[in-house]
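The structure follows.
One chain of protein is taken out of this complex; the other chains stay put.
Chain naming follows the written order as A and B, and within any one chain the residues start at number 1.
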Amino acid sequence: MEKILLRNVEKENSHKIEVYMKSGGYQSLRKVLKEMSPDDVIEEVKISGLRGRGGAGFPTGMKWEFASQDIKEPKFFVCNADEGEPCTFKDRVIIEKDPHAMIEGMIIGAYATGCRYGYIYLRGEYPIGKKILERAIAEAYEKGFLGENILGTDFSFDLHVHSGAGAYICGEETALIESLEGKRGEPRIKPPFPVNAGYLWKPTVVNNVETLANIPVIIERGGKWYSQIGSPDCPGPKLFPVSGKVKRPGVYELPMGTPLEEIIFEHAGGIVNDRKLKAVFPGGASSSVLTPDEISVPMDFPSLAKAGTMLGSGAIMVLDETDCIVKAALRLIEFFRHESCGKCTPCREGTDWLVRILRRIENGSGREEDLEIILSISETMENSFCGLGMAAHNPVASTVRKFREEYLNHVKSGRCPFRSV
Amino acid sequence: MTLEEFRLEVKKLKNSGKYPSRKSYLLPALWIAEKNFPQINSEMIKIIAEELEIPLVEVEEVARFYAMFHTERKGNFVIRVCTNLSCMLNGGEEILKEFCRLLGISPGETTPDGMFTVESYECMGLCDGAPAVTVNEERFSKVKVEDVPKILKKFGWKG
Partner (left out) sequence: MESFKIIIDGKECEAYPGETVLEVAERNGIVIPVFCYHKELRPEGACRVCLVEVEGAPRLATACTLRAMPDMVVKTNTERVKKARAGVIELILNNHTLECPICDKAGECELQMVGFRYGPKKSRYREPRREKDIVIQGPLIEIDNDRCILCRRCIRMCGENMGNRVLGIFNRGYKAYISPFNGDFLEGGCEHCGSCIDVCPVGSLLDRAFKYKDRPWRMEKTWTTCTLCGSGCKMEVDTYHGKVKRVVGRIGINNGHNRGYLCVRGKWGWDIVYSDKRLKKPLLKKGEELKEISLEEALRILKEKIEGKEINLFLESSLTNEELSKLSAVFGNTNVTSDALTFSLAVEGIASITGERRTASFSSTEKSDVVFVIGDFIEEVNPVIATLLRLLVIQKGKRLIRVGSYPSKLDAVAFSSLIVSPEEVIDLLKHFIMGTIDLYYSSGDRKIDSAAKALRNKKVAFIIGGTTLFSPDIKEISQTVAYLADRMGNATITVIPPKANSIGVTKLFDLKPPEKLKGSVNVLVNTELERDFPGIELPKAEFTVVFTPFYTHDIAKADLVIPIETGVEKEGKVEGIERTLDLKRAVVPKYQLTEIISQLPYREGSREKRELKIKKKPGESILSGEKGEIYFTLLVNRTGWNSVSYYSGNVAKVAGRRELHLHPEDAKGRKIVTLKGEHGELPISVVENDSLIPGTAVLRVERVTRDLKGLVKFPFTSNFKCRIAEE
């Protein structure tokens, strides 16, 4: 299939503006500013059917429309580059290899929504990305794509990189805004939503890196063309970062709806040492696990939701038959415990309790009734304040449900069967 | 960097016009402290609070919220070993153990000579190169246990 999002990454110096422009970069921006009204842009994005690639899958065109309708000024356009979901590294590839695609997407989005200032909230763990982005922004300023009166129009837009400092929760859009405001990255009560009251309580559009990288292509080739790629109800190309026990870990660009099985066995080369597949987390650390007989599922938002899990960031984590599922669940819940901001009770206390129980089971002092407790904690955590807590229990609860035997095995034998004594 | 120089940097930062709200300069200001001092202490917090006109406690709150800010003393080189799922599956924990064994410290600690801090870190987005290690801003991918001494030597380890 034709590469759309990764069309530039193989090129030498793909992060430089000259290289990007040589392959038609910033033509979409020109087109937008010269030929299209903001409403036209929003309409085109709506036609494309593009849904946010950050995890929630909210229709991008709709989000832009809400923001453009708000009358408060100034408006802010924020790129969520706080890619903190474990085993997700798709945005990193765009940031480092094709930063101008997302910058162009951002400028177009700012034009469509009437935003005057923009920030790229980049996770602190990407210092190299920060340098690349800062240089790319400087290049864009030099060429007149950023700043006052862009390309001679009366549209002005300033863009800066804001570096996070190691907090997964800042990927949640309201926490990200709090962090941008110089506070602890804790989520806010919704409503109001950021499109109406975000950064400094002004209308703020928050879009993921990958979402924005789609924009120039949609403008260039039309929303209609775009909407025909992949699954009909959530079209477009999607980046799938595959990691874990596969032969060729990496980021794969495939149409939405590509079956999981195909991604693992064809694109990522199958399981290392040709072992047997044991389990897959199909959408990042907070997705529910899938067993080998469930992997024919198409990778898109509705299909995965139907399968009882979620697409999330699209990060595929593959475990083989030699991996302990308890240990895997434990690592993930330890991660969430570490990243819980501590604001709400279920997430703060629930993650800690789950860690403690899972550690006990992994160390051989688990009990059978622990499994029921795990499931009931998981139910309580559903009532968390934000998405982190609502989803954090998924890897644990789903493994307890689907790999109950393995948990019981730990309990009964009093040790982890996968660990050499 | 001296504290006076730090104050000047913060002043410069707040006059850069990057943000419409003074408080937004807090994270960038803390980054200056993080990069130039072995730890963010109450002196720097006071300077930031004064310059940005933020209550002291709000600065400390933020400094202690984010995992990358060190309010405890850190080494010249911060070694972050990823132990999240993909790296763990590919042996990240052994790499961490090896770093700790060679340096004679536990995760989270700093060598007595102030050279190295080893941290068991969560995902850094380098999962295609699992297990991954970063030392300050440098990345190391697909690290094997036998690579660990080489990495350390690169940063002046004498052991």
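Note that in this section contacts are C-beta pairs under 8 Å (C-beta built on N, C-alpha and C of every residue); 3 or more make two chains touch, one makes a residue touch a chain.
All of these numbers come straight from a predicted model, not from anything done at the bench.
Q: Sort through B:E60, B:E109 or B:D147 and give me the one touching the missing partner chain.
A: The single option touching the absent chain is B:E60.
Q: Could you tell me which of A:E134, A:D158 or A:D352 touches the chain that is not displayed?
A: A:D352
Q: Which of A:R184, A:K327 or A:H410 touches the chain that is not shown?
A: In the complete complex, the chain left out is touched by residue A:R184.
Q: Across the whole complex, list the residues on chain B that are touched by the chain not included here.
A: 42, 45, 55-61, 64-65
Q: Just checking the interface: what residues of chain A touch the absent partner chain?
A: Within chain A, the residues touching the omitted chain are 167, 184, 189, 337-346, 348-353, 356-357, 360, 367, 373, 376-377, 379-380, 382-385.
Simple rule for what comes next: only the chains that are shown with their structure count from here on.
Q: With touch defined as at the start, can you tell me which chain A residues reach chain B in the complex?
A: 74, 83-89, 91-92, 117, 123-128, 160, 162-168, 179-185, 200, 241, 243-245, 249-251, 281, 285, 315, 317, 319, 323, 327-328, 331-332, 335, 338-339, 341
Q: Touching chain A in the complex: which residues of chain B?
A: Within the complex, chain B contacts chain A at residues 18-21, 23-28, 30-31, 34, 52, 54, 58, 61-62, 65-69, 83-86, 88-90, 122-130, 134, 137, 139.
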